[in-house]
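Only a single protein chain was left out; the remaining protein chains are all shown in position.
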Amino acid sequence: MDPRGERLAALERRIEVLEDEMEIRRLIASYGPAVDSNSREAAARMWTEEGLYDVDIGSWSGRAEISAMLADEFHQDCLVHGCAHLASVSVISLDGDSAVATGYLQLIVRSGDEFEIRRQTAQRWELVRTDEGWKIQKRIGRLIDGSREPRDMLESGLSS
Amino acid sequence: MDPRGERLAALERRIEVLEDEMEIRRLIASYGPAVDSNSREAAARMWTEEGLYDVDIGSWSGRAEISAMLADEFHQDCLVHGCAHLASVSVISLDGDSAVATGYLQLIVRSGDEFEIRRQTAQRWELVRTDEGWKIQKRIGRLIDGSREPRDMLESGLSS
Partner (left out) sequence: MDPRGERLAALERRIEVLEDEMEIRRLIASYGPAVDSNSREAAARMWTEEGLYDVDIGSWSGRAEISAMLADEFHQDCLVHGCAHLASVSVISLDGDSAVATGYLQLIVRSGDEFEIRRQTAQRWELVRTDEGWKIQKRIGRLIDGSREPRDMLESGLSS
């Protein structure tokens, strides 16, 4: 290829990487708005059809299970009081059609005139490019309680 | 147009979208530093001249009203104690010269040796491109208290 054609092709590859990262940031930022508005189907569609959500308080496999979990008492009780699931800025590592994002999620729940941090977790988002865009293949959430597992998740996000 | 000219033009359009999104992220990230440093004029200039700030505790129309609100007792009292207005990561939907960003704002206020979450709101930022860059045309903030309105705001941010 001629030099100018190579520069053009290089730019196309670089902009694709930036667009991928932007789309992944958008996906992560949409989790809170989905679950805090009780949009259970929209939340479940953030995962692949068979995607896994593995949290310290339970594990749900596939969109139907994830949607059903959001209809359960724990989440519905949070919604009645008023809740905000705040995703942090994330460390995103892209590798072609897969990516890993590492960060935190803070669950704020209203309690009378106050807002409490009900849960503070470490988050690992394992993402894949699909025909419907970037989706979650596996997402792990662990309460930050001084134990080994959330620390290991955070550490692995640094090197991937 | 020849194929190479089309690729160049396509790249220019794609990079403009990314630059717009970056500028919008910067605008949102600057709200906290503006109000938490009592930079009332800088905060007001984030809006268009006639821009609206519509919150559950009040509504202010135009830069002069927004700046005056920041001089009122509620905000000045927060500043005396020490406050941080923390904008969340946002779902940004661009459409040419307008955009919508959806997320949260957490108001932290110092109370003695502790920091309290004084308010946790849902946020909808309706933005327009102007000669001065991206500005807020209308911004809505609603306390997350279990009611319908903040949920609807968050849900509408998913589909826009």
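Which chain is which? They are A and B, in the order written, and residues in each are numbered from 1.
Methods note: a residue touches a chain if its C-beta (ideal position, glycine included) is under 8 Å from a C-beta of that chain, and two chains touch if they have at least 3 such contacts.
Predicted model only: the values in this text are computed from it and were never measured.
Novice: With the full complex in mind, choose from A:50, A:72, A:97 or A:152 the residue touching the hidden chain.
Specialist: A:152
Novice: Give the residue, chosen from B:44, B:69, B:99 or B:117, that touches the chain omitted from the document.
Specialist: Checking each option in B:44, B:69, B:99 or B:117, the one touching the absent chain turns out to be B:117.
Novice: At which residues does subunit B meet the chain that is not included here?
Specialist: For subunit B, the residues touching the absent chain are 4-5, 8, 11-12, 15, 18-19, 22, 25-26, 28-30, 32-34, 36-39, 42, 79-84, 86-89, 108, 110, 114-117.
Novice: So which bits of subunit A touch the chain we can't see?
Specialist: With respect to the unshown chain, the touching residues of subunit A are 4, 7-8, 11, 14-15, 18, 21, 88-92, 102-104, 106, 116-120, 122, 143-147, 150-152, 154-155, 157-158.
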